[in-house]
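One protein chain is absent from this view; the other protein chains keep their places.
Chain naming follows the written order as A and B, and within any one chain the residues start at number 1.
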Amino acid sequence: MMKNRWGDIAFYTLTGGIVFFSLLPFLWFIDTSLKTDLEITSVPPVLVPSGSLQFYRSALERYDLLHYVKNSVITAGFTTLITLLISMPAAYALARLRMRFKKLFLYALILVSMFPQISIAGPVWRILDSLNLLNSYPGLIMPYVTLTLPLGVWIIASFFQELPRELEDSARIDGCGHFQTLWRIIIPLAAPGVFTAAILVFIYAWNEFFFALLIMTQQRYQTLPVGIALFQGEYTLPWGDIAAASTIATVPLVLLVFLFQRRIVSGLSAGAIKG
Amino acid sequence: MKIFHSVRPVTLTRMAVSVLSSLLVLSVFWVAGCTKKPEASITTIRFVTWKPNQPEMWDEIIKNFEKEYPTIKVEREIGPHSSTAFHDLLTQKLKNRSKDADVFFMDVIWPPEFASAGWAMPLDDLFSSAEREKFLQGPMAADTYNGKIYGIPLFIDTGMFYYRKDLLEKYGFQPPLTWPDMVDQAQKIVTGERKKGTEIAGYSGQFKQYEGLVCNMMEFILNNGGHIINPETGKSSLAEKQAVEAVQFVRDKIIGHIAPKGVLTYQEPESLDLFVQGNAVFHRNWPYAWEVSNNPQKSNIAGKVGVTTLPVFPGGESHAALGGWQLGISSFSEKKEAAWKFIQFVSSDAIQKLIAVKAGKAPTRIAVYNDPDVLKVNPQFTDMKEVFMTAYPRPRTPLYPAVSNVMQRYFSKAISDPTSDIQGEARTASGEINKLIEMAK
Partner (left out) sequence: MRFSIAARERLYAFSLLTPCFLFVVTFAFYPIIYSFYLSLHKIIIGLPALGQPFVGLHNFGELLHDGIALHALLNTFTFVFISTLFELLFGLVIALAINRSFRGRGMVRAAILVPWAIPTVVSSQMWRFIFNDKYGLLNFILYGGDTTLYRAWLADPLFAFTAIVAADVWKTSSFAALLILAGLQTIPEELYEAARIDGANVWQRFKNITLPLLKPALLIALLFRTMDAFRVFDLVFVMTQGGPADSTNVLQFYGYKKIFAEGLMGYGSAVSVFVFMISLAVSLVYIKSIGSKMLSEKE
C-alpha cells in the first residue's frame, strides 16, 4: 500500500508539473494582457496584474484586431470545407477501392506534407500572380487546401478502414451504385473521423504563417498570425497589445481543444495506430 | 444486412444542412469583405505608411488635405514600423504590381532600388528645379538615381548623441568630444552611481542584427576616418584599418562593457526605453528621441537631456548617418495626379512645420529651420542644423537590401563575439559587397 502511495504522489506531481509548464507561457501572457503600461515595464516584473482592460481596448480599436479575426475565419473556414469535400472521396478511394498506383498516390501525399514551404513559395506566388489572385481569399485558400489534403486524407482514410468490409457488398446487393454507397452510407458512418479531420485542418489553416505572410500583403486581407507577427508601433514594442491580441487569437483554439480533446487525440494518433 | 439498414438518412441530411449553412455564413463574410465603396466623382488614393507614433497628428494632416481637396480621399494602409519589415511588405505589394498603392513612404536607402526595379515613378516633370533648391541637398541626392528624382523627402533623420545633462554636471564633465572620452566618463559615472546604490548603464544604442545596426556602425567607422564604400573607387573599404579599428572599439569597449550586452537585441524602441527610464548616461538615436525623452508623460528624465554631435575618434570628423523618409508615387498607380497633390500638400512648408512642432521630426525644407515657432519647440535644431546638412548616406545601389544584409551579418558577428576575427570577416564581407555592386552596374 505504501509503495502505491509514493507512486501516486510521484505521478500526480509529474502530471501537475507537465500541466503547469504546458500552460505557463500562455497564462503569463494573459497575466500580462491585464496589466497597465507601467506594470509591464517594471523591473522586476509585477506578478499580479491590476486587471486593466486597456490593452484589449486598444488591440481592438487601434490595431483593428477583429478585422484580422474575420480574415482568419474566412480562410480557415473555407479551407476546411473544401479540403473535406475533396478528402472524403479521395480517402475512400485509397482506403476501400481497388486501384493501381495506390502506393504512388500515398507516397505523393506524404511527400507533399513534407515539402519545405520555401521550396514551393516562390513559384506558388508566381502562379497566383499570373492568375491575379494575390491579395484575395482564393489566393490563400488554394495553397492551404493543398497543404492540408494529406492531413485530411490520412485521417479520414484511417477511419474508413475501420468500417466493416461487408458494407459495400450489402449496399450493392441492395442496389446502390458506387456513388450512392459512398455518400449515403460510408460517409455518415465515418462522420466522427470527418469531424476530427475538420478540427485539425481548421487549426492548421488558422495557425499558418508563411504563405499568409507572402500572399497577403494588403492589411485588408491579412490573417491573425501575420497581424500578430508584425505588431510593432512606430517606436514602441507594445507588449501589452501583443499579449491582448494573442489572447484573443488563441482563446477560440484553446476552447476547441478543451471541448474536443478526445477527438483531436484520436485523430492525431490515427496514423500511429495503423503503424 | 444489419449495419446497412441501421443507417439513418437523417444523418446525411443533417450533415448536408450544416455544410450548406456554414457555406452561407462564410459567403456573407466573403461578400462583406469584397464590397467596394461606390466611387462617384471622388478619387481615393491609398497611402502606404507605417504605424505612426502620433496618429492624431496624421489624422489631422489628412483631414486638412481632404478639406482643401474635397474630391480626393486618402485611405491609409498601415504597415509595421520596423524599416526592414515595412520594406519587405511594401516591395511585395509592388512586385504584385498592386494598383492599390498610390503613395508610399520610402526609407532614404530605397530610391535606387525602387527606381531600378521600376516601382517608383520619376517625378522630374512634376518637381521643378526651383522647388528642389528649397530642400536639403543630402536627402535630394538620396532620392536621385541615374539623374532622375524618385521621391520627395519629408523629414530627415540623423544620428544624434544624447546625454544626461544632470549627471554630467554632477560629475563635472563637459559633453565628450571623442569616443574614448565618452567611455572614460561613462565608467566614472557608472562607478560613482553604483557607490550610491544606483545601477546605471553607460551607453545605449541599436546593435541588433537589422538595418539600424548598419547606421550605428557606419557612424563609428566614419568618425574614425573610415568608410563603408570608398567614395573614389566605389569599392568596399570595410577591411581597411580605420574601419576595422572602429568595429574593434565597439566590440572591446562598448558591447558588454559600458553598454549592457542586451543592446545586441535592441532596436530603437528598446534602446530609447533604457535611456528615458533613466538607466543610461549616453544614448545614440534619431531626432525623434528628443521629444520623447523630454515629454514627462513618456520619460523619467524630462528636462535633464542634452543633445550634441556624435563623438569622434582622435583625428576624425563627426559624421552622422543620413536617415529619413521620402514620399514616392507607384508606377502602377492610376491616380498619379491626385497622388502628386497629396505629396505636395504633405511636404509643404506648413505641414513640415506642423510635423516638426508636434512630432519633433526634422524638416527637409531649409526655410523651416529658420521658423521661430519651430525653434522654440526644438531648440536643438539650431545647433544640429550643421549635422543635418552634412549627414552621410549609406551605400546607394539598387541591390541595397542584399548589401545591407551582408553588412548586418558582418557587424553582428564582429561585435557579438569577443573572439571574432574582425579583419577576416571584414575581408569576406567586402568581397561580397563588391560582387553585388558589380552586378548592379
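Convention: a residue touches a chain if its C-beta (ideal position, glycine included) is under 8 Å from a C-beta of that chain, and two chains touch if they have at least 3 such contacts.
From a predicted model like this one, the values you see are computed outputs, not experimental measurements.
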Touching residue (missing chain; options B:179, B:210 or B:249): B:210
Option from B:57, B:177 or B:402 whose C-beta touches the chain left out: B:402
Omitted-chain contact residue, chosen from A:77, A:143 or A:193: A:143
Footprint left on subunit A by the chain that the document does not show: 11, 14-15, 18-19, 21-23, 25-26, 28-29, 32, 40-45, 86-87, 89-90, 92-95, 97-100, 102-103, 105-124, 126-127, 142-143, 145-146, 149, 153, 157, 161, 178, 182, 203, 206-207, 209-210, 213-214, 224-226, 228-229, 231, 239, 242-243, 246, 249-250, 253-254, 256-258, 261-262, 264-265, 268-275
Residues from subunit B at the interface with the omitted partner, ascending: 84, 87-88, 91-92, 95, 113, 116-118, 199, 208-210, 260-265, 398-399, 401-402, 405, 409, 412-413, 416-417, 428, 439-440
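By definition in this document, only the chains that are shown with their structure count from here on.
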Footprint of subunit B on subunit A - complex, ascending: 41, 62, 70-71, 73-74, 77-78, 81, 129, 134-135, 137, 164, 166-167, 170-171, 174, 183-185, 187-189, 191, 214, 217-221, 230-237
Residues on subunit B engaged by subunit A in the complex (per definition of touch): 1, 3-4, 7-9, 11-12, 15, 19, 22-23, 26, 29-30, 33, 50-53, 55, 77-82, 85, 89, 92-93, 95-96, 98, 100, 268-270, 272-273, 277, 288, 292
